[in-house]
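All protein chains of the complex are present and in place, except for one that has been dropped.
The block that comes next holds subunit A.
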Amino acid sequence: MTSPTRRTFLKTGAASAALLPFLKVLPASAQASETLVVVSGETINSLDLHRVGTNRASYQVAVNCYDRLVTFGRKQMPSGEMSFDYSVLEPELAESWEISDDGLTITFTIKPEAKFWDGTPVTAEDVKWSFDRAVSVGGFPTVQMKAGGLNRPEQFAALEDGRFQITLDFPSKLALPDLAVPVPFVINSKVAIANATEDDPWAMEYLHTTPAGSGAFKVARWDQGQQLVYERNDDWTGGPLPAVQRVIVREVPSQATRRALIERGDVQMSFGIPDRDAAELADELTVHSTPIANCIHCVALNTIFEPFRDPDVRKAIAYAIPYEAIFQTAAYGRGKPLWGGETEISDIAWPRAFPYATDIDKAKEHMAASGFPDGFEVPLSISLGLASWMEPTALLIQEALAPLGIAVTLEKIPGANWRTAALVEKTLPMHLENFGGWLDTPDYYFFWAYQKDRLFNSSNYYNEEVETLTNETLHMPTDHPDYAPKLKRMFEIAIEDLPRIPLYQPALNVAMNGAAGYEFWFHRQLDARPLTRAST
């Protein structure tokens, strides 16, 4: 061999630090303690969350490779599993922050030791550039920033003393938590600007394939459609250093194949497994099934459809739905039931069980009292992209509504069409819906799902009181004396009006075989930072 081969090149060392793991086969022991292999059915299609078209699975790159100013705390749930704690904010890039007395300015002191991967310090200018980018590029990041009251670049300032300041238009309890979601991540602005062009001032093109951050992991390798390899950043200052050196996220579309891999132990983690596998594997492997915060699988009754304007019809349906059967068949008992709750609203827990349970006599009573005692015909629409839970649910509902004289026909809508039909045009009379909010407060859920014309208000629901109460509570601090009473009133109306009938709170299922340290996060993506290798 005259020309240098791949292997000799690697052995000479130039790029070997990052590529070393791929040198032939690693010694089994070394590999075991340093590397973690995760399989997932979803594909990572971009390393930049701000790009148009970046899918959900790609949000994990923002989590693992970039830092935010703040992050949520962690707590142990009653089940013993670890979860993020919405009520606690912890520093990530920021060392500390001060909120002015009027609640309008928040000033962050950035950790002096915080460094980007290239060794340059993280400055307030970097934060400002990154935040400017998030509110300017449009699409999802801009919408998410708005949720926290962050709308314009003028709201962000890099102060002369090196601190970073946010000026709000109005005080909001959502502002700080919204800085802990994956969107406002801090980019190395010097690197990004050096790679920006006139047509592309925000370096979308460059950061799409080349992250430039300060996060716990660097991207060692990205083969689009195949794998993403994280390599630990040993100089990370955002939190405790990850225990594993390297995490390989491998994309395996077939659920059967993923199951074989995790059962054999050739991979240590299978992320986002179906409810059925979770139920079946729970005995032999470690399976985490965490009810997804602020997320509800529900039946939505659209008010554009005449019979659904009749409160008795809506209640009849709420009493006819076979909740338990749906929970067992569609969710395999994973998640949390949201039916048969107490009539009296004594707390502000959300998602909460509505006080309806399967009771066919009550259902018939309400139906007889309604304006449609003889029933009617209605299509029940489901998304083919979510067929795994929607199809069994819809079939059970179809069967259960027949005795009421409601003739349900199933309408299956292709995934690409679903958003347009259900959420944008809101033309589906009866359908299933699965909205979940990142910010974990009931008013945030109401904002998206119960307020007029909001995207996830696929029922076209409108109630003046709910409008007012939601606007009042959305930015109100949770310890305000009016907060809980107002929320209770909102719950009351939602339970009475039933534009959405909750079925259950779905779970995010993760199977582990040889790994530990899993934490559930609201963004439902892999947070590789707390993971460790377990010696099983």
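Simple rule for what comes next: a residue touches a chain if its C-beta (ideal position, glycine included) is under 8 Å from a C-beta of that chain, and two chains touch if they have at least 3 such contacts; residues count from 1.
Note that in this section contacts and distances are computed from a predicted model.
Student: Which of the following names does UniProt give to the chain that is not shown: "Ferrous iron transport protein A", "Cytochrome c biogenesis heme-transporting ATPase CcmA", "Peptide ABC transporter permease" or "Oxidoreductase"?
Tutor: In UniProt, the chain excluded from the picture bears the name "Peptide ABC transporter permease".
Student: If I consider the whole complex, including the chain that's not displayed, which of A:112, A:415 or A:485 touches that chain?
Tutor: Here the residue in touch with the unshown chain is A:415.
Student: Consider the whole complex, including the chain that is not shown, and state which of A:190, A:250 or A:488 touches that chain.
Tutor: Touching the chain that is not displayed is residue A:250.
Student: For the full complex, which residue in A:266, A:342, A:377 or A:482 touches the chain that was left out?
Tutor: Going through A:266, A:342, A:377 or A:482 one by one, A:266 is the residue touching the chain not shown.
Student: Can you work out which residue in A:53, A:162 or A:201 touches the chain that's missing from view?
Tutor: Counting the whole complex, the residue in contact with the absent chain is A:53.
Student: Name, in rising order, the residues on subunit A that touch the hidden chain in the full complex.
Tutor: Missing-chain contacts on subunit A: residues 1, 5-7, 10, 19, 21-22, 24-26, 31, 37, 39, 43, 45-46, 51-56, 138-140, 142-144, 147, 208-209, 223-227, 229, 248, 250-254, 256-257, 260-261, 263-264, 266-267, 385, 414-417, 419-420, 424, 448, 455.
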